[in-house]
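Note that one protein chain of the assembly has been removed; the remaining protein chains are unaltered in position.
Up next, chain A:
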Amino acid sequence: MADPLLSVRNLKTYFYTDEGVVRAVDGLTYDLHRGETLGIVGESGSGKSVHALSVMRLIPTPPGKIVDGQILFEGRDLLKLSDEQMRRIRGNRIAMVFQEPMTSLNPVLTIGEQIAEAIILHQHLDKRAAWTRAAEMLERVKIPLARQRVKDYPHQFSGGMRQRVMIAMALSCNPSVLIADEPTTALDVTIQAQIIELMRELQRDFGTSIIMITHNLGVVAEMCDNVVVMYAGRPIETTTIKRIFQEPKHPYTWGLLHSVPKLYERRERLIPIEGQPPSLIDLPPGCAFAPRCPFAMEICVQADPPDYPVGPSHTAKCYLYSDKATEKEKKAAEAAGLAASSRSGS
């Protein structure tokens, strides 16, 4: 396979607070290839948004700090760039769409001014050309009457339209990577469907690689090629979209898939994941999921498991797939429905 476009290696972003060190992202590793859509899935507090801000180098310091790792973009480590060099990449080569279309636009500037600002800064066009380009971008994201609407203010747009504006702004400099942080979470389903469709279409046309951050497994299934599942700041399972739904290997992924009600399946009792997500301050040694894991073994509370290969391009951070688990323990997990044998599928 060709070199990845963006490669995150062992990223660790910590926040130093009065209560202690919050390990928001703790050892994240993944590759993003050209034209690929990578899903980063996790619940609130799993570190998925902090990871995005780390890639953009937008972590407020203090209290936050990227303490370790590499973020290789086209072979260059973003963490080693000067602020000036980073400014030329941020918004230009790597752009971001935020969750809240209501708060991420400046209410006192027109849409056109906001889109043109990035174009003037990065593409060195004059104001007129930038405005023309802004209007073109609005047309691309299918805002009706785009040429007139560039002069409108954010409050004159609905939520779905604002998210379109955000996407237009992010794509205005034709970035290689688009990081979309829960882009449809604040929207209604019918509008969400419009935005997903739009993003797919634009990806086809622009060839942008997308990092899709979401908690919605449905959105992941619709949009992504590959997935990283995060829990308590750590990546616990990495694989293809097909395998994550058909053969989830990590007990957390498995639990997550069972706890959501299905639209087109018969109603049965939901199997929830018991307990609460842990506090990221003073995480106990061992696997962060162990206290909630129905298959937890003795080793799980003692040491944090490394990634184990569990199939073709499929890794899981779980001792069930090591020789540390006895046959009996593997059988028990299998009996519960988790494909626990590391041989299956490999």
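Definition applied: a residue touches a chain if its C-beta (ideal position, glycine included) is under 8 Å from a C-beta of that chain, and two chains touch if they have at least 3 such contacts; residues count from 1.
The rule is short, and it goes like this: contacts and distances are computed from a predicted model.
Per the UniProt record, the absent chain's protein name among "Putative protease", "Dipeptide ABC transporter ATP-binding protein", "NADH-quinone oxidoreductase subunit J" or "Exporter of polyketide antibiotics" is "Dipeptide ABC transporter ATP-binding protein". Contact with the chain that does not appear here is found for just one residue of A:10, A:61, A:106 or A:158, A:158. Across A:86, A:221, A:299 or A:332, the residue that sits in touch with the chain not pictured is A:221.
From the options A:2, A:108 or A:189, the residue with contact to the unseen chain in the full assembly is A:189.
Against the chain not shown here, chain A presents residues 43-44, 158, 160-161, 188-194, 196-197, 200, 215-222, 241-242, 245-246, 255-257, 259-264, 267, 269-274, 276-277.
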